[in-house]
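Complex shown without one protein chain; remaining protein chains in place.
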């Protein structure tokens, strides 16, 4: 077995002598007999490094990953290209292996990165304050709810059905704890139903939750929808996709009080869903209610510039039951990855990438909608993902495409039974025109073969 | 196109102004018109990082590599497991991106590693002096020849046919330059023909070249064979496989004056043949003729311990045409990989690995030799590789095995026409008993199907 | 002019500069592929009022300079791969690079979380195997890998408790936590909508049974406990404690931060706990990453199982000798629901699973033994020196994998506080222990060496502590003004809090 330890028999003997006991066993005597295990763990014996490697390779190769399949699946996590410098930097021991920066004098690296990250996210969302990152998107949405309750003293959430189903579900899970009622507002032609929303938001509402682009890919008119929240003194909480903010009006310019979202598209690999990070930005007034770590600038005893964890009186380790959140270990390394990716994209590249997504998405949408047996689920403007209806069983269509090495999209049925024939297709800069054309072919063939009606027959000869 | 540069149009304009020219073009005026290219290079336009990545993935996937094929090919380079810490350490910018340590004050990292590497190689070979590494095995053998000429003032090499064909060929190539005659001594039953060798070595002989285990896998009796060299005052140059020296008597204990070899098995990946490194160890008396960099210990102005490149008067940058070798850029990073691998193996692990190879090789040899239509090419003792004869066209046998995901070995025919039916099979710690059994099955089937005689028929019913 | 003398270290002299300050308009690193499709004006595709007018001020900088920036910045961190990091309660054990390697395999790293389970069998099997393994280690049969870290696991555990009681038609409002509890425990309690009730600590460092008995009632939903607790001591009364809490119908929650002490020796499930969280980034070697990512799987007993988060990884036996099939179960009617997006921090699971495969059952139990040996050895070494006088151990027993010293005598007798000692340790090249926690101990120093430290490092640390106390005996100012050699010296946290500057002002 692999040990990663140093103690030899000699070490052990000498150390025990120093402690003054005869065996390690003696040290374990403080565990009362009845709760001792008294048998070896029923786990396999340890392995050498190359054996573990082979074992993991074998498992990994039983997954159809985006390097071996053309991946049009999105639904919140996207197959963006992670530049090589992201790996090189995040794998540096100096970033990979420290703990949370509790000793700022020897943690300036991590703290400065947090400060830079906060600046970048604040720029992206056009909100003045950003935290250093939370777990991932959906739980970050739930955390925003917790802030809203504290900030408004109210406990009713109005949530658009366009918000990611995972976020809505997680919000509900958390709400069962901190106590809040959820009201959902439906979707009409791709967009949040504005009229229903205006009705739903009232003086008891702590927060209105929107997402743009919403889960069906539609770009929402956040400003217009958010007016109801402003009117009733509810917070406007907007979930957004950080890869679209080079093109879309940022939440801060749409009246959002809080912007949150899934950080994965920024420098984080798919990893079957994690680790990634959630971002959390807000207006100045909420700074002392923000969840999680925040780095701040200051000076040292000699006047040198430096960074520290700040406003720690919000946090669990200082405030305990009065903390604004319970989070401790978060996702610092993932936030670093995002920061490096953003620096690599740069101001121009970030915008260009957003535009590239819009253009290719428009092409793909037109191309697929033109297929027999395929139509748009909605015609609302989209940025990087769009929803289709296919005239054939979606699961089977996806299997057919998979046989041709294409992951064609995300089936909407489980989470939106009303769109049982719905398919969500996502585009990244890795998805070339040729691949989109391949998808069109595969999807077209699949729908033709599996279609419930045969279009040919409909057309009079 | 990707640039990796910083100069913006503004930078360019201001820099040109500072230089006092109107355009970059003007700076290129020193190139006379007739030798200017005057047209763009006929190369594709540059690509974005993700496009280059996709392109290279596509190429890479058209190779059958040892992660996707069970590799029993050796012939000088072996599919050993490279521990993950080797990559982590060699990929650190601090080791990856400096030049040769010309400024020792800021190169102590690299210099100390060289010193450690020299110590380790000297331990492995049981010779007191080691250089910091040359290109790879075969050219290092040739470099040893150059040293022998200088050391003896003679120019005749006696070379065992058991020395790697690439080494013999490279030695011949070099010898055409520095002027030396090559005499080859044949193989008998796997071993260098001792009698022929004793005849071949004479008072004009600069060096005797042996390899152990030799190319056919046989462990040579270096001491006995080397006696002829000692007798005639020729240098005994021994090429060895560094992965066998935990088990086999080291060259330094067999009377070798120089030990050389291919370093790939130590911490270096296969890489389709390179980069790896060659090691070069010698007795004390040759220290001032050694090729390439050597690090030495010293102290700094304040008395601190430190390391420098030493005995530089051997080298081209100081001695120019009088240098003991022309090498400049060598393979420092690959030597670092070896050092980390050796430290990881450690004294015990290094020996255990050698023993593991011997045991599995013995098993594999017995197992394969028992197959119908397969027999041993020789019965000499082996350490980690052995030679078979197969009673079927070797190339076709290999194709059949490849169809079953197995690279069965190295065909001897090209380099040893006398063993046109010969197959060299190599074992590493990655080749499990199960894989050896799989090989036996595949090889057995292939030989049976392709065999020139049908063994069944031979046996009287 | 005289010869230069060193007044600042090179790193101190290199003042912090952010990447934004290195930005020059027009520079860039990334080059994107051409769209390759017929392009249309943006406004045709998305109404202009929904578009951004000006791109955000991201840095404009070339790739080589980005690399240099972050490489240089990285060196301003102290990290585990450089030196001893005995941060109590954090289990700073070695982070094997093998785990990084296997996590990076494209079959893991580029697997989309919404991939059809049929085409993600390897990933689901890995998760299932990890679940089984954690169940065996914790002594509880059911595991959910969803929680993203310890505190997320705590919240999950409390929500499970709520669901469990609700399912029985009960409403309970209190959660008991000992005064030694980690800050996340009470914070989680509040977040889960409960009220914290503190339980006192007895003279052996365990739960004060009488106090517990007094506070146990049908209002109590749960008792949260760490065992060994944050003093590094195993609570010998655990069976009785469990009986009391179960007696009033509460659940027992095990904060697994200290699991590294007892792997293969004792199991929370066997102690009577109903719910356990495991910190994959502590006991199971996931690197801490400067503050995450981590993983906080929970293991639970049968009665809690119905409420586990959705989706749950499941294994279906193959029929007629076929391979088993792995799937995600979304149909869990009593589930508390999702705790997060998708299935959890899968990349962390890969690393921890690789770690467990490497050590095996025997290796895990040996790891705990060595962790306990190391802690007791270091404690013994310290006791023999000046620390024995100025930094006495808070509860004088053999410890488990960590121990807590009190800096009270140092403060009163020498005039140096725990903080000063911690800062002075930095000059000696050590990361300080956790300080001022647990709150119960005055001027606490909480030391956890972990099993992966060789004895020499423990000796060197003990010697450094002794040197620092020796210095303080002759001049306490040395420690009070420390550190001297770190990239920056003591930082003004008050200023940072008063006028928070939490982002860079940009044009």
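To keep things simple, chains are lettered A, B and C as they appear, and every chain counts its residues starting from 1.
Here, a contact is a pair of C-beta atoms (placed from the backbone, for glycine too) under 8 Å apart; a residue touches a chain by one contact, two chains touch by 3 or more.
Since the model is a prediction, treat every value here as computed from it, not as a measurement.
Every visible chain touched by the undisplayed chain in the complete complex is listed here: A, B, C.
When the omitted chain is restored, the residue from B:115, B:157, B:280 or B:416 that touches it is B:115.
Note on the undisplayed chain: of the listed residues C:96, C:113, C:139 or C:407, the one touching it is C:96. Annotation: of B:159, B:228 or B:248, B:248 touches the absent chain (contact as defined above). Listed residues C:28, C:75 or C:162: the one in touch with the omitted chain is C:75. Although one chain is not displayed, subunit A still touches it through residues 1-6, 8-11, 46-51, 83-85, 87-88, 93.
By the touch rule set out above, subunit C reaches the unshown chain at residues 1-10, 14, 24, 27, 62-65, 67-68, 71-72, 75, 81-83, 94, 96-97, 427, 429, 452-454, 471, 474-475, 477-478, 481, 484-485.
Quick note on the criterion: only the chains that are shown with their structure count from here on.
We define each chain's centre as the mean of its Cα atoms; on that basis subunit A and subunit B are separated by 47 Å.
Centre to centre, using the average C-alpha position, subunit B and subunit C are separated by 45 Å.
For subunit C, the set of residues touching two or more other chains reads 27, 29-33, 61, 63, 67, 71, 96, 98, 100-101. Multi-chain contact residues of subunit A, defined as those touching 2 or more other chains: 49, 53, 57, 67, 83, 88, 91-93, 429.
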